[in-house]
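Sending over a structure as structure tokens; questions will come in a sec.
Not every chain of the complex is shown here; the ones you see sit where they belong.
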Amino acid sequence: MQMPNPVMSIAELRTFIAKEFPQSVDDFPDLEVTRVDAGRVDLRMRALTRHLRPGGTVSGPTLFGLVDLAGYFCVLTHIGPEALSVTTNLNINFMRKADPGLLDVEARILKLGKRLMVFDASVTQSDADNIIAHATGTYAIPPRKQEG
Amino acid sequence: MQMPNPVMSIAELRTFIAKEFPQSVDDFPDLEVTRVDAGRVDLRMRALTRHLRPGGTVSGPTLFGLVDLAGYFCVLTHIGPEALSVTTNLNINFMRKADPGLLDVEARILKLGKRLMVFDASVTQSDADNIIAHATGTYAIPPRKQEG
């Protein structure tokens, strides 16, 4: 698949997150951007006690928040930091229980249009390769100022 | 639509939540069960500062957690508290920005099978009637012991 080129590097995304998006650091304290590439953003987080459901597995809202954030970083790195894009749809399948510890997310842009960005994202436990959760989502991209 | 009858009353659900499910009270401190009926569970929560995204709107993971919880209470009230059902799929559309304050969720069972429960849920701002978010989800119901 042809992938659009990013307009932000991995270093620029890390700087942006630290300065402008501190709440993602609050939600996911050890969040690491592990890859920014054409049509692609990968993240790694550490699932802590507060991310767990009774029974000790990572909660649905944590996994939802993680894939949604990966999708947001897809828009951000490929459109630039001006646009205030918002999630319009997210479909998530939960496939296996996730244990505490490191989780990897691979997010991939399926379409980067003028008005919509569609992505999918897979979450795996970092020391295994079974998919824990898989999501597909859409972000609405606001019209650029010059368009109006 | 024919709706299955609940096996727990609204009072029994409130007692169950307080005793067995305190983390839902942690996530949503003012959570109130406002209705338990045939095929139906309604909830009300208060969106506080910690539920907000920058810009002051209720976050996606908060809305996800809320509709997922409403789905869980649908299974619980209609199957009983033994079954440890888990979300397998959740599809959510975000339609309008949600302001801090009271949010209402109406959840409805679309199918209650032996192995799967399908529901949908609408979230509205309590003083308005526009839908903020709408979700459809599936819970897997584990086999009963006597089945094996």
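When the chains are written out, they are named A and B in that same order, and each has its own residue count from 1.
The rule we apply is simple: a residue touches a chain if its C-beta (ideal position, glycine included) is under 8 Å from a C-beta of that chain, and two chains touch if they have at least 3 such contacts.
Note that the coordinates shown come from a computational prediction; the quantities given were computed from them, not determined experimentally.
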Fill in: Size of the entire homomeric complex in copies, 2 being in place
4
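What we mean here is this: only the chains that are shown with their structure count from here on.
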Practice prompt. Quick one: superpose chain A on chain B by CA and send over the rotation angle as a multiple of 5°.
Written response: 180
Worksheet entry | Intercentroid distance (Cα basis), chain B paired with chain A, Å | 25
Worksheet entry | chain A partner contacts - residues on chain B that touch it in the complex | 23, 27, 53-55, 59-62, 64-65, 68, 84, 86-95
